[in-house]
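Every protein chain of the complex appears in place save one, which is left out.
Naming follows writing order (A and B), and every chain is counted from residue 1.
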Amino acid sequence: MPEELLSRSFDLHSHDFDKAGEISTEIKGMLKELGIDSQVIRRVVVVCFEAEMNVVMYADEGTLTFVLTDEDINIEIADCGPGIADVDQALEEGWSTATDEMREMGFGFGMGLPNIRRNSDSFDLRSKVGVGTTVTSTIRLDGLG
Amino acid sequence: MAEYAHGFVIRESDCAGCMTCMRACPTQAIRVRDGKARAINELCIDCGACLTVCPSGAIRPTSRTLDDFADFAFKVAVPSPVLFGQFPQEVRPEHIVHGLLAVGFDAVWDFGVDLRLTTLAIADYLDRWDGPRPVIAITCPVVVRLLQVSYPKLLEQLIRMKPPREIAGREVKRHYARELGLPQDQIAAIYIAPCQAKTVSIDQPAEGGRSTLDGSIGIPGIYNSVLASATDAVKRGEIRIDASPVRSATMVSWSTPRPLADLPSHHRYMSVTGLPNVIRVFDDVERGRLKHIDFLECSACWAGCGNGNLTVDNVYLSQAKLQSLAVELPETDPQTEAEVARRYPDEDFALERIPEPRTTVATGDLRERVRRLKEAERLEGLLPGLDCGLCGTPSCKVLARDVASGHATREDCVFLSKHRIAELRRVYRCRM
Partner (left out) sequence: MRLEEIAAKLGCETLSAVDHDIDVDAVVASDGMSEILAFHRPHALMLTGLTNIQSVRTAVVADVCALIYVRGKRPDAKVLALAGEHGIPVLATPRGMFESCGILYEAGLEGVM
């Protein structure tokens, strides 16, 4: 069982577009100081940034929990948003329920969740309509996923 | 942890604890405890910034004299090209050689050949290199140590070739062993150094192993006696050897801000001087910029090696003198080229080992690093962020990291301890 070394929790707020991305930047700085491999950092940052944008665009409130263990990095994004009706469909590239307003932000082209999955060594998406969505992503520190 | 040799000592009795050196240190390697400055061994890159700014003269380069080489049967000076710009204009290179022989060297090495060989080898190396660019020069020991401390990833781009002084040291021994029939260890190859960093790199090469040179003497260590005999030789018009060691304009260029004047022009070459500039350029290289540069020469000293901390003359004056000398000289010299052609095919330029990163930031396993990070972040939140330096570290951030790694206590901060000011009053004998 991997041992947990560091855990951070961040609150995410709906429609806070200006702030979206700050958490990823903070996590990037922290991982750099810890001397984590730069490829691993790059993947973690993409996952966090996409997850941040997802919550900001679709959900009401959410939490991003970052956990560093001696083997990997786990990112869990839980929101109390509308939920996803068809999870398989949501993971298809190009499928999106974004509004024009979201597309104007440069997001909502159906790439967010697939991007998170692409950068994860293991990935899980659970959702219940009317309750919320939880995305978990694990990235191994040795880059041998 | 490895012990790193350094080229200076801080004399505690002379140190006023003024913190000037601590603020000037580019790698934040100096702490002031109990009113005395101390350097953190593994962070110090021997740039000499502390030495230059110290107002009380407490920081001095460690230096050797010719007497330290008395056990050798034959002593050969390998003079940095910088030496030839340090004397009055009428004292020409051949007079300087005369002076070196007069003060006790048995021979003065024709270093121009090794410099030319190095340029050719660099050009070949660049033609063959298919790794990331730019390739970084190895000549300045401070730059190599900066890479080890702050840019470990760029060590891969460091040229895997010995610097010219090391090529010279090896050839000195071979040459005189053959000529005199002496064992190589009886022959001393002694570098006449323009900076204390080169002294350090000879005592302890960054890549490990042993230098081919037996040691070095800083220019000030021989200057007065060489000047006396050289001036005398100028007056009397008599010299012991009339062959000048400076026979081509390209050799002169080695003590200027753009040393590799003779690198073939299809190699895109950039030269940067001054440590703050070098740091900016390395930041850019780390971001993948400057990929279109083939060869990057960095010198920690502003305006290049001619401004090393063991030089005597003003850098601009010495360069002006060298340039007026270069005007009289041909671009290349047939005698040098002949020797280069003879040696080049068999010369082994390869650096046996690549310098390794110094274990500083990433010391300890991940668990330990995380513990320190958490502790440092927590502490930084308690500190005022003024970077006043009264704790004896250069900034609040550094104090937080020092406390986290057990090298300081939070009570060192005047804001967090009511006793700290009283303690400082006592140390600095301030009566209020």
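As a convention for this text, a contact is a pair of C-beta atoms (placed from the backbone, for glycine too) under 8 Å apart; a residue touches a chain by one contact, two chains touch by 3 or more.
As the structure is a computational prediction, the values presented were derived from the model and not from experiment.
Considering the whole complex, the residue from B:R128, B:K235, B:H266 or B:H292 that touches the absent chain is B:H292.
The residue from A:G21, A:G35 or A:G83 that touches the chain not shown here is A:G21.
One of A:L5, A:L31, A:V46 or A:L68 touches the chain omitted from the figure, and that residue is A:V46. Residues of chain A that touch the chain left out of the display are 17-18, 20-21, 24-25, 28, 42, 45-46, 49-50, 53, 104-107, 109, 111-112, 114-115, 118. Within the entire complex, the positions of chain B that touch the omitted partner chain are 284, 287-293.
Going forward, only the chains that are shown with their structure count from here on.
Inter-chain centre distance (chain A to chain B, centres taken as mean C-alpha positions): 47 Å. Chain A meets chain B in the complex at residues 3, 5-6, 30, 33-35, 38, 68, 70, 141. Looking at the complex, you find that chain B touches chain A at residues 153, 361-362, 366-367, 369-370, 373-374.
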